[in-house]
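The complex appears here minus one protein chain, its other protein chains still in place.
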């Protein structure tokens, strides 16, 4: 599933003594948390040392506390971890935060203040003026905001970095090469989103069986706001919006995993359909990015069949980290119409957070600190 | 199901001797044909006297030949009708044509040439320059094209009238009061269409179970062309397009009946959301139209709940003849966003054809002819 | 939907002044409660005067408090009723109880003790030794237990009558004519149950989408116990079990409404398949029973098609009050195999309770009491 690409020598952030960076997962029993626990098994750089959850699981092990949704078993290394509360005293070097938005806001700040880098999947801090909303292939330069964030908030070693909403992630990944090549003016997008995006128990079967629900609370607002920041710039002191015209309609459909999006795009520069397809097909990340274990070199897959992409059939492209595009054609109103699919739990959540953490590690924002189990001779860490 | 409203005296086209107009159904064993047979049971004006199909059913009765899909039984009056071929020698005063488009083109012309009014659901003649593409509540004046059609084609009493594609029907019904009140400029529409729209066997379960198929052959083209004609004008010699900017994306979703559409609308005149809702809610047909047995006085139902309309829950509004609208809200790109639902087999097909036939009957285009079973003293009908 | 058959004169329990018997519904906002509220609209004998629920809806009207699941709107007469708590001081002559089993036990007793006949759909008192578990077409004689129940428990005018579990109802209805004609020895049954049987929100879409869950808590136990009582006898002092061998497997499937059951039956007397089909097909209720508004004269419908019954297609037979049987064939292990379907929310719950109430009313167990709104001159009712 998560076959890791060979790494370039320069970027590997594992210590010379072979010790990996220790990760905790906040919200580890939820749907996204489970994916993170799954993706962290056998990760070349990170090892999972802590799992925490907002609901008191009163000392249960992870295997006892979790209602596991993946087809593969709970990773052995996670089974016996005791589920902790959200107190920022975990034995790890950074945390993934996959908490419900009702608790994520202050909890993430608590951890950052206590010195933990927080790699968040929640919406709470995404639009904060000093928090990077990050897709490594799209706006890695936004990491430059971290020092100002730490200064603003009085954080020492801690900080918060977020990934976008699950339906934004695939859209912006596909928009990126078009923005670079032709410039973007207007975007119309209608989503057909999978039920796993609502967590568990999430959507009631009585509501979605043989049905469509044309509403997802807060989703259209997120889709109309987040791309502006993602495709915009960090000017050294603030994020400058991309200035796009953007309109979103969001629907829930009876599909387990995979968000499909129908998109019409208005470009700044005239482009033929062939040029648009070419820009999508040849979109490739640089070698630093390609060396991240979770990255795929070509994160956009373009299909030629007239009836693709389809959630059940194209979900796993690029181990769930690719956006799959099909039906590139002319739009009578704007310039181009296309359909795109991305895995809402991987590219749109757990995989997104993991890739963010990998970029942070490659750039030195995450490091293995001296822990009790490490050598006695290691220099002490201020904390 | 098909409760018929009380009729005004003036429009009732039933003869003084109580004889109803005799209808045939071409393509009677198909999904739309079945709905027509169902809706014609106990119809106050029409009686079903013939069923025909393209596949030779070799003298089978309708009950034997049909693979019935409705929850109610095959109407008693239809059970024993012998299924005929597509030869234009049926014992009826007009025909409904619900044929597959692979055979509908010439078959409909054959019947029209032989003197039968043809009320068609097929796409073949919809865009013909002398054939009305009709939604009674929208463009009844287009019937004025019939005499020219007859003259052009050398038809005597016969002619062809069509109803729009199933996904166009609901859209245009909703657009009509907005066009009247504010004028229309641009329409962006994404459909989530039910499987029954593809007929039977139609969509394979392997293709749509827990999945979405982002393609329906020819559908986007129809949706981008038909509204131009429907919302345009008959100027006495030709149809003048409405001149809309229109872009459609069409998807198949795992829903049995009911097409949902996400629509963004650009208006010519500035209007508040309140005015838009009011125009939709107060859309009412005139008393001639309201007297048609299948008509509903208010063919647009506006829901206030934030997560409606939904196919499984709102399908039967107005006995399947209403378009149900919800989520009227501002569009950041155009002016208004909304979601609409209509019953693809009723408002989008069988009910549409039936309402067309009723309007034709009320206006004298359909009449009971002297038949062998009628009294010898009945006055001769010119045909 | 609930077209009421014409009533025989003798059984009509409506007072000579036309006043109907006043019904309350406990658990009125739940899935079964909603069906009851729906079925009570325009009922010829009963009028709905009170709705109550366990969760405090703090003075909300029914329309405000309910998350309505039916395709038809909330009945006008119910919309403005204020939702009360479960205090036995409601302004009605009897109550339907459609409460969650976590609260139904004592609540039903409280109402019975306070003088209200309680027509219950909950499992709590079904197997009590002095409570009738009633299917009118099967064991109307069990009503004879009511006086003893009242004596045992010190109830005055109140009492409790229950209907069986939703999956038992259809099974026992089909077994009844076979028990009468041939005697029953052994029953194997495997159910494929609809999601609506679990209430709302009930089953999570993540659990049942494209899946089967081979377990329903407590269901197999109920199916193995209740038929013994239903098909047994009241001997004047106690219920004598039918002494059947019975084995049940229960599954949840992704179907909205309608429980399908695969049944193998061992008979005491040798019977041909023709005799079995005939016994099922000719099963008919007596004229007292047929006069109940919700009853159908032939509550078993036998289909001949080899692939029926099917939930989505045969659900509404007999307005949801019939059991639909198909595939009657030989069983290599026992004697007969068949497949049956019944509507879990109608025949298996709300319709079952309503029919029970109608039988109680026809037999004089339910009467309109003098209420403040009645004439002062009305004769006093003993209660």
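By written order: A, B and C. Residues from 1 in each chain.
The working rule: a residue touches a chain if its C-beta (ideal position, glycine included) is under 8 Å from a C-beta of that chain, and two chains touch if they have at least 3 such contacts.
Nothing here was measured: the structure is a model prediction, and the numbers come from that model.
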Identified contact with the non-displayed chain, of C:224, C:275 or C:288: C:224
Listed residues C:152, C:272, C:287 or C:307, member touching the removed chain: C:307
Candidates C:54, C:150 or C:211 - the one touching the absent chain: C:211
Chain not shown: contacting residue from B:136, B:164, B:177 or B:254: B:254
Candidate in contact with the missing chain, chosen from C:53, C:104, C:134 or C:192: C:192
Sites on chain C contacted by the missing partner chain, in the whole complex: 186, 188, 190, 192, 209-215, 224, 245-247, 249, 251, 253-256, 260, 262, 264, 306-313, 326-327, 331-334, 337, 339
Where the unshown chain meets chain A, residue by residue: 69, 71, 209-210, 256, 312-313, 315-316
Residues from chain B at the interface with the omitted partner, ascending: 69, 195-196, 200-210, 254-256
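Quick note on the criterion: only the chains that are shown with their structure count from here on.
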Most remote chain, CA-based centroid, reference being chain B: A
Chain centre separation in whole Å, for chain C relative to chain B (CA means): 41
Chain A and chain C, separation of their C-alpha mean positions in angstrom: 50
Between chain B and chain A, distance of the C-alpha-averaged centres to the nearest whole Å: 46
Sequence positions of chain C contacting 2 or more other chains: 69, 209-210, 256
